[in-house]
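The other protein chains are all here in position, but one chain of the complex has been omitted.
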Amino acid sequence: MSNFAHPDFSEPRFASAPEATFVRAPADGVLPENFFSTTNLPTYVKVGGGWKMPREPRMDATLVLDSAGEVWAREGRRVKGGDLVAVGQQEDGSEGIFVYANAFVGEAAEGEFKFMTSEVSREKPIDYGLMARILINERDRGGYPIWVTGPALVHSRARADMVWFIRNGFVGALLAGNAVAVHDIEASIFGTTLGMSGSGEATTGGHGLHMRAINKVRAAGSIKAAVEQGIITDGIMHACVQSNVPFVLCGSIRDDGPLPEVHTDVLAAQDAMRQQAIRATMAILIATALHAIATGNMLPAFVQEPDGSLRELPTICVDSSEFVVSKLKDRGTHQAFGVVTNAQDFMHILRLYVERELDARGADVREGRVTAVAR
Amino acid sequence: MSNFAHPDFSEPRFASAPEATFVRAPADGVLPENFFSTTNLPTYVKVGGGWKMPREPRMDATLVLDSAGEVWAREGRRVKGGDLVAVGQQEDGSEGIFVYANAFVGEAAEGEFKFMTSEVSREKPIDYGLMARILINERDRGGYPIWVTGPALVHSRARADMVWFIRNGFVGALLAGNAVAVHDIEASIFGTTLGMSGSGEATTGGHGLHMRAINKVRAAGSIKAAVEQGIITDGIMHACVQSNVPFVLCGSIRDDGPLPEVHTDVLAAQDAMRQQAIRATMAILIATALHAIATGNMLPAFVQEPDGSLRELPTICVDSSEFVVSKLKDRGTHQAFGVVTNAQDFMHILRLYVERELDARGADVREGRVTAVAR
Amino acid sequence: MSNFAHPDFSEPRFASAPEATFVRAPADGVLPENFFSTTNLPTYVKVGGGWKMPREPRMDATLVLDSAGEVWAREGRRVKGGDLVAVGQQEDGSEGIFVYANAFVGEAAEGEFKFMTSEVSREKPIDYGLMARILINERDRGGYPIWVTGPALVHSRARADMVWFIRNGFVGALLAGNAVAVHDIEASIFGTTLGMSGSGEATTGGHGLHMRAINKVRAAGSIKAAVEQGIITDGIMHACVQSNVPFVLCGSIRDDGPLPEVHTDVLAAQDAMRQQAIRATMAILIATALHAIATGNMLPAFVQEPDGSLRELPTICVDSSEFVVSKLKDRGTHQAFGVVTNAQDFMHILRLYVERELDARGADVREGRVTAVAR
Partner (left out) sequence: MSNFAHPDFSEPRFASAPEATFVRAPADGVLPENFFSTTNLPTYVKVGGGWKMPREPRMDATLVLDSAGEVWAREGRRVKGGDLVAVGQQEDGSEGIFVYANAFVGEAAEGEFKFMTSEVSREKPIDYGLMARILINERDRGGYPIWVTGPALVHSRARADMVWFIRNGFVGALLAGNAVAVHDIEASIFGTTLGMSGSGEATTGGHGLHMRAINKVRAAGSIKAAVEQGIITDGIMHACVQSNVPFVLCGSIRDDGPLPEVHTDVLAAQDAMRQQAIRATMAILIATALHAIATGNMLPAFVQEPDGSLRELPTICVDSSEFVVSKLKDRGTHQAFGVVTNAQDFMHILRLYVERELDARGADVREGRVTAVAR
């Protein structure tokens, strides 16, 4: 995980650069021609004589100057007619906006003959020890790791491990779709997921069990109520409710039900996700292309520390195929580190390494853990 | 494509079966305990002394008896408090509901040693000739083939082929997400998709082009307006607008923009998709897990002809990996025929075979084509 | 793991069946027309009035009657001109040969609507506990588990786990290619695999390290000599040499070097593999399509116990993609159980579960383990 220093804005190219230009949006949700389109990299905007970083940075947004002189990264759909929107397409500062592309991207590759140069491959080693240390450090310094998961996590019975991470303070927020919660709740009530038994057998009549699970929660009024009424007695959603870990369930056209807490409007869902993404100091994306890319789009590639310094935002993407990780990178989340494996196995080994690391660090740290759980 | 005869309801087991039982729903969107959960197979409900097939059949729904004595397959969320909902879990008729599981599923496998028995494999031959004939037949008898596509279709430049199918009357409706339309419109306006040139190169500044394309359409007010104003001059959406082919764009949390016509509420999106699915006589699902499974959930496995007879609903699922096809089947769309290939290549060859078949059938048929285009 | 009883040969269809017919092979390695081609299922041949099972059963072989009246499954290339070869294509006993296809294949599927019916999927749970128990049982009753591995095992640093299995008596024999040994030895000598560091970085000059490792072993004369001379100081090959676990390294056209022990003639390699396959009571196939299918072809689907009873031969196939497992089944190894995951993670968790199970079984068993190691 690399840290980096801000650019030296006393350099002539920065000192002589013009102020950024802002133009009023012609209508709600419509941007001026030639608007500046953001990336997830550290960005600096020259306003009022100085270089400011936009607040709530993300890619695919526009830059809005508010009346207090603050610059915000904001989705185009949220811009109001008359808002001041940055224009220009140069990222080198020559139009008053500088994208610090080399902050983390690393040195350019030399033209040397090497083996094993692919970025993402099942043949690359997976450093669970490092991931465990980062995760514990994030928890212990009050960071906010967000977990974004697909239904395979529940399907393949990594539920117990996910519950363990939730109960032990490693999950800032859980971002998922309706299906994760449905499978998890079916498992709690009926012991199956999509009617498949714990040993992987399709069961007679099992095709309706997820619908029955949904119906019970709808009758209770909410997942939270179903937990409190003893309908849901274990699992991921149960742990989130009990440990007060916020969850965002985003709707999709594939949803059965849906469950009551699901945001069926995707823009509301995006806004709810973004509230979590803004706080994120680490992201763990497991077995979901849709939610992983959605989250990647909302995340900056970096975390700004309270002292103003920046570091790369640790982003782990787990999938059974190289394709999903490559796709995430192709959509701009270049900082993602890919782990090509089965979700169930990933969860199991990561937990094992976290437990070992906690043991190695000794009792004081574990008390810290208790505190974290209590928060 | 197999046809099948209805069961012989004069058989004693049917004649002696009880009527189906209906119980009132306790509240809006909440079903009675023990509700019957539907499949996509031909289903018969004993009401008023006879066996009726539910209208608008689909899986994961409930069966509602209306005041006119008609039975409907209806999503749980659409059931109103007080509606009469079928209960029971037996599918063999013994509780008044019969699921005709063997209608299409075929003979049970014998215990014989064979090679090459997997259902879905890149090593299986792809019969483009058969698919072409089915597609032409559907068009020419007034069928309604729905096409459900992921963005890879546009990304990899099968746009021209998709346009050809639209213009020549082979597309009843297009079901897709925001991204398909965004990539297609970026290609029309800027000649790129996600900033990638037609030869596959990432371009400088290209990362913002999809946002600029979206902004132009938002400024115009709608895709239709953007076509009419000459902003969008070619491509898939242009062809849909010009040929009056209905399209349903379903929102997701990953969406940039979104474009104006996108249904941002996923339940509204489902309802819009379902209006198309109800009419479908064929389904072609290309390079999308999310939309393919969503559509599969809404489709019966069969088509009922005007004369009451039934036939299997031709369902083709195209993806680069066996996994998506297997997942679709694992979610119950057993009738899907899998084609494991690249979306671009699939489109190109299917078009070629359709053109050849049309040539072989001669001029009269092609006039039929012109008529179809004109509709 | 199912056991099964032999067929009841007093049944009329068996009692009235003719003797099998044998015809002389016309030349070395050439079979008579209409020769019987074997499967991996339990097979019975009527000779001398009784039903005999062929010795050394495997698929894709022929059946040879020797002068002592014994029947052998034998590869066509090993048949000599004049050998008596069984003819006939019926597998139902009507020509004197009965293939007991239903012994393990299970009941035919009913025509019922179910979810999650695919045979191989990353979404299926993986029962590591069961695999651990089977493996321990095999070891403790003197079974002979063969491990067949691809280079990903070494590449991704599951080396330490593989060494643990070797040292603790769980590996009857190791079957692999030149590359497994090359990567393993490069890791021992240089700390890299194909020049990739333990943290996954390509190193300068690293592309030549595997060639340097090979050269050192060729200079020493053999892997065994290189271990004894202290050139190879740890890893998989080192453990095999030290623990007297036989290894078979089969050559391929992709081989660098090759290492001295490699069988460069593939027929000699097959014969060496088959000597191990004949003894196998369990097979674990990891991250290799070529060697897994080669081994599957040589294995019966069953183990015959000393008392004559039969049980299914536990066959585990691990790969990152469903495709390899499906391909193995498509080539006839229907008994294979697929685990879709990363090889490194599989090894790590399997070892963990074996250790836990050994702990649960207590000290006596572990002494059994020591004995096993000492063998």
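The chains carry the letters A, B and C, assigned in the order they are written, with residues numbered from 1 in each.
Here is the rule we use: a residue touches a chain if its C-beta (ideal position, glycine included) is under 8 Å from a C-beta of that chain, and two chains touch if they have at least 3 such contacts.
Since this is a predicted model, take the numbers as computed values, not measurements.
Across the entire complex, the residue among A:139, A:331 or A:348 in touch with the chain not shown is A:331.
Among C:35, C:170, C:302 or C:337, only C:35 touches the chain left out of the display.
Checked against the full complex, the candidates B:17, B:99 or B:152 give a single residue touching the omitted chain, namely B:152. In the full complex, chain C makes contact with the omitted chain through residues 26-27, 29-31, 35-37, 39, 59-60, 76-77, 89, 91, 194, 205, 207-208, 210-212, 214-215, 218-219, 250-258, 264-267, 269-270, 273, 290-291, 293-294, 297, 320-321, 323, 330-332. Touching residues on chain A toward the chain that is not drawn are 39-41, 91, 99, 101-102, 105-106, 108-113, 115-123, 321-323, 326-327, 329-332, 334. Seen across the whole complex, the unshown chain contacts chain B at 112-117, 122-127, 152, 155-157, 194-196, 198-200, 202-204, 206-207, 320-321, 340-346, 348-349, 352.
Just so it is clear, only the chains that are shown with their structure count from here on.
Each chain gets a centre from the mean of its Cα atoms; for chain A and chain C, those two points are 43 Å apart.
Averaged C-alpha coordinates give centres for chain A and chain B that are 31 Å from one another.
Chain contacts: chain A has residues 194, 207, 320-321 touching two or more partner chains.
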